[in-house]
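Just one protein chain is left out here, and the rest sit where they should.
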Amino acid sequence: MLDRYARRKYSDIFVRSACVAATVIALVPLVSVLYYVTSRGIGGISWDFFSELPKPVGESGGGMANALAGSFKLLFLACVFGIPPGVLAGVYLAEFGNSRFGKLVRFSADVMSGVPSITVGIFVYSLVVLRAKHFSAFAGGVALGVLMLPTVTRTTEELLKLVPESLREAALGLGLPKWRATLRVMLRTAAPGIATGVMLAVARVAGETAPLLFTAFSNPFWSSGLNEPTASLPVIIYNYAVSPYEEWHRQAWAAALVLLLLVLLLNVSARLLVRNRVGAR
Amino acid sequence: MSVSHEISPLIRPRSKILTRFGSEVNWGDFAFRRVTALLAALLIIALAAMAIAMVHGSAESLAKFGLGFISSQIWDPARDVYGALPFIYGTIASSLLALCFAVPISLGVAIFLSELAPGWLREPVGFLVELLAAVPSVVYGLWGIFVLAPWLRTTVEPFLAQTLGFLPFFQGQQRGFGMLAGGIILAIMITPTISSVSREVLRAVPSALREGALGLGATPWEAVRVAVLPYARSGLVGATILGLGRALGETMAITMVIGNRSEISASLFAPSYTMASVIANEFSEATGSLYLSALAEVGLLLFVVTVLLNIVARLLVWRVGHLPQGGSL
Partner (left out) sequence: MFARRKLLVGLLFSLVACKGNQAAPTPVASESAPAVKSGEAISLTGAGATFPYPLYSKWISEYNKLNPNVKINYQSIGSGGGIRQITANTVDFGATDAPMKEDEAKQAPSKLFHIPATIGAVVIAYNLPEVTGTLRLTPEVLVGIYAGKIKVWNDPKIKADNAELKLPAKEISVVYRTDGSGTTAVFTDYLGKISPEWTEKVGVGKVVKWPTGLGAKGNEGVTGQVKTTPYTIGYIERAYASQNKLPMAELRNKAGKFVAPTIEAMSAAADAVEVPEELFVSLSNADSEAAYPITSYSYLLVYEDAKDAVKGEALAKYVWWGLHDGQKFAKDLDYAPIPAKVVTKVEGRLKELRSGDKKLLSGA
């Protein structure tokens, strides 16, 4: 009896330690990458970085202000193209998704999330850029939006399904039409969780390079409006990182650091939004 | 009969048009269903469009090489001869290797975060693990070249060669770059996906099962092993397949560390090449319609593999939601 108890006790401790060890192992690369990027990039962060245009090699004081602005512009467009259709498609799946059509939509979303981003870029290139005969921020936004769409859709669906039915029944009992009950009550309750999913999707596309190369292209100057090619952080990071010049490498690491901080900020705001509501565990 | 504003839509007579076209009682519901359905259809349309574009693009290569494309090992752009077998092998092998590393770790993280961790630790640690997904692929690649590969070359690979060198997996020149580096980097990148989804699946298991086991005197781990995991097994496998899907499509980071040599070798130290990498490497410079068509066909093959895996994942994850509740497990 004692033996068996001891065995159970120790195997419990062993597995629990293994899980803790697994978590630590999972975090080691993160710490290493963060340390690496910070140590290389912190030297390049300056006021110039945020306010100046890129300068050619040999001239000091260059910055990435246009890439920062470009990334914001592209992310904004990606959200416009990815979030409303994604959320509403997710609502459809949660409300009416048990048909064969619904299964097909779900399947499409899952497959689309596995398509390499370069393929999406080439696809949007042939659809938008070739027709218009020029590169544009609009095309870049479309590519990023398409990348976001499946994640937003599936997140919305899963989280809407977790909202207790009692809330819907209460709303209907008070006389709201079905569509109003779904949007104003169910969706609003699930909103913090959906926002987390959306933030994660945005964070992922914020760092994508390949799709932008063939759509938004890049730009050494400011780009105005939506029809011009625009610079963006990931593309500049890539261009500078693959160059021979130490000076550009430093700027690339600084940009990578800024990009990571940007994504960190998005993640933190997502978490804060979740914490403000009463949620499940 | 006249329509009055005070009569609720639930009891006043429905408009004849509404009755004809649908089952809803008011215009709002009618429009709601159709508008959301239209947007949902967008996903199918986008996927179909991509698939058609890929088939169209690979037409020339499909016609010229047929099934030989999948079995041939020769990829020679200088001579316009293409065969994708090394890439298929490289993709599948590196992804499976990544799973070997990522699944135990992700499962450990998921169990830790959902079952074993104290409440105050859950949020921050979960957030940190998800942050792994936020690091751009290019940054992982550069870290791989300057930190991971040298570490593998100087520490890990010599150790493995000394202890397990009799196995074919650990033979050959140790360069740091190669299948092992590729597998590790992919594992790091898919861990957040698998662990997040697993965590959600574990949370979806009814607490009655867990509490029942604990009430009967099980240790925390036993409760998880006996009550939670069997119920969640299909969902966890589904999470793994989703991570596998992500690994198959990953481009930048793995290209920078896998050595990019289209050869098939059992050794983990040897270089390899994946389908996504060959597209990323050669698309910008490719000229010549057969070359571009061959690259498009590689993309099509990758697409097909992703579709197959997703079918498997869908079937498995679907099963979780349809298992009986309560006692009849």
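Letters A and B mark the chains in the order given here, with residues in each chain numbered from 1 onward.
The working rule: contacts are C-beta pairs under 8 Å (C-beta built on N, C-alpha and C of every residue); 3 or more make two chains touch, one makes a residue touch a chain.
None of the values given here were measured: they were computed from a predicted structure.
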item	value
Which of A:92, A:135, A:179 or A:253 contacts the chain that the document leaves out	A:135
Touching the absent chain when the full complex is considered, from A:23, A:153, A:218 or A:251	A:218
Of B:255, B:293 or B:306, the one touching the omitted chain in the full complex	B:255
Missing-partner contacts on chain A, residue numbers	53-59, 66, 69, 72-73, 75-76, 79, 83, 129-130, 133-135, 191-192, 195, 213-214, 217-225, 228-229, 239, 241-246, 273
Absent chain, residues of chain B that touch it	74-79, 145-146, 149-150, 153, 173, 175-177, 255-256, 259-262, 271, 273, 277, 280-282, 284-288
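Quick note on the criterion: only the chains that are shown with their structure count from here on.
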item	value
Mean-CA-position distance for chain B and chain A (Å)	16
Chain B residues touching chain A - in the complex, by the definition given at the top	8-10, 24-26, 28-29, 31-33, 35-37, 39-44, 46-50, 53-54, 104-109, 111-113, 116, 123, 125, 127-140, 142-143, 146-147, 188, 191, 195, 200, 203, 219-222, 242, 245-246, 248-252, 276, 279-280, 283-284, 299, 302-303, 306-307, 309-311, 313-314
Chain B partner contacts - residues on chain A that touch it in the complex	8-9, 11-12, 15-16, 18-23, 25-27, 29-30, 32-33, 36-37, 84-85, 88-89, 91-93, 95-96, 101-102, 104-120, 122-123, 126-127, 146, 149-150, 153, 158, 175, 177-180, 182-183, 200, 203-204, 206-210, 213, 234, 237-238, 241, 256, 259-260, 263-264, 267-268, 271, 275, 280-281
